[in-house]
Structure formats: structure tokens, C-alpha cells
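For this view, one protein chain was removed and the others were kept in their places.
Up next is chain A:
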Amino acid sequence: MNSRERILGRVRRALADVPRDDPPYEQAVSRDYAREHGDRSVEQTVELLAENLADYRAVVHRTDAEGLAGLVAGLLEKRGSASVLVPPGLDEGWLAATGVTRVTDRAESTPHELDRVDSVVTACAVAIAETGTIVLDGSPDQGRRRITLVPDHHICVVRVPGQVVSSVPQGLERLDPARPLTWISGPSATSDIELDRVEGVHGPRTLEVILVGDA
């Protein structure tokens, strides 16, 4: 007997007490928790997102479609970045105002190559206000998971209010589980040494989130 059969057999014997008419999943699980916490207007939800992002030490900026390219250029310059990683499907206009060397992520780019890039600019799939979370799903304007991980500086553009939801349940609903997802709440952090919070052990130590008003 192989281990698969052995384990499944053990499970079945272990569950001999469970009646055949045990309530099915739909009835067994209660869902009387809240879909979202609190009653907020759209503006308030965006405001909460900004607050919670900042609370987790992301740097939050707000602008409109016109101001975006200038803001991105300014942030890269302020950081002193010499190079910026660009996912293949990023809106061309976002980087129109910067002269920083662009590095396109290619399938054959090695981690060492990525490690030499200073910054990365991406879009996101959805942002969750109550937890201050942005979620990337690997779409062409967000690129592979590794590009937002290896460089030390990540600029993420969120379209508001279109991409913003209130809560985790609303966020999950919008996401496709078949895609590889990365949920980011503030920059990388550790509290392993005497519970002192230190930003950035392995992921980007600086996360800047730009909230762009929908046109």
C-alpha cells in the first residue's frame, strides 16, 4: 500500500464518528461576520487607505493623471536612483518625465542583475483600505514577483478610487487565485531582535505608494 492510500485510509478510520449526513460546507460554515468594517464614503475609504499605508511606514503621495509622470521622476531623482526596473506592460506615460536608465525585466534576467537596479515602478491589482495593503497579481503592468522584491525601492501606483476596496473579503473577491499574488502591507520589516521593529531585512526597505485620482 502506498502512503497516499495509507494516509487516506487512516483519515477515514479516524473519522468513523462523523455521520453520513454531517452538514455540508454551505451549512457548516457561518458567515455572519462583516463584509467591511464601518460605513465610509468613497473618499473616506481612500483616506483610510492612505492612513493605514502610512501607519505601516509606506510613504504615501497623491496626485492626478497630469501630475503622475512628474511625481515619479521627482521621487526617482530624490532617491538618487540611476536605474529603474519597468514591467513590460507599464503605462509609457508614467515614466515620460524621467531620464533614469530603464531596465526591462526579461525572462533571462538573473537575480544578480535585478539586485543591481535601484528602483522599480509598478501598478497594482487592488488596494485594501482597512489593512493598508496593496496586492500585485503579476499582470503585465506589475511584472514578475521578483522585480518588486529584489530592488531596495518600490514605487507602486494605485488608481483611486477604482482600485480601492474597503476590506479583505472585498479584496479577495476581486483577485484571481490562479495568478501568483503578492500582498504588501508596508515595507519589509522584522521584530525578531528584542521586538524592536526594523524596516527591510530582505524586501525593499522603502515603499512609496502613489494614489492617482481617476481621470
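The rule is simple: contacts are C-beta pairs under 8 Å (C-beta built on N, C-alpha and C of every residue); 3 or more make two chains touch, one makes a residue touch a chain; residues count from 1.
Keep in mind that, in the parts below, contacts and distances are computed from a predicted model.
Novice: What is the missing chain called in its UniProt entry, if the choices are "Putative secreted protein", "MoxR-like ATPase", "L-lactate dehydrogenase complex protein LldF" or "Protein FixC"?
Specialist: Going by UniProt, the chain not displayed is called "L-lactate dehydrogenase complex protein LldF".
Novice: List the residues of chain A that touch the chain left out of this view.
Specialist: Residues in contact with the chain left out: 2-4, 6-15, 17-18, 22-23, 25, 28-34, 37, 52, 56, 107, 110-112, 115, 128, 130-133, 138, 144-146, 149, 168-169, 172-173, 177-196, 198, 200-204.
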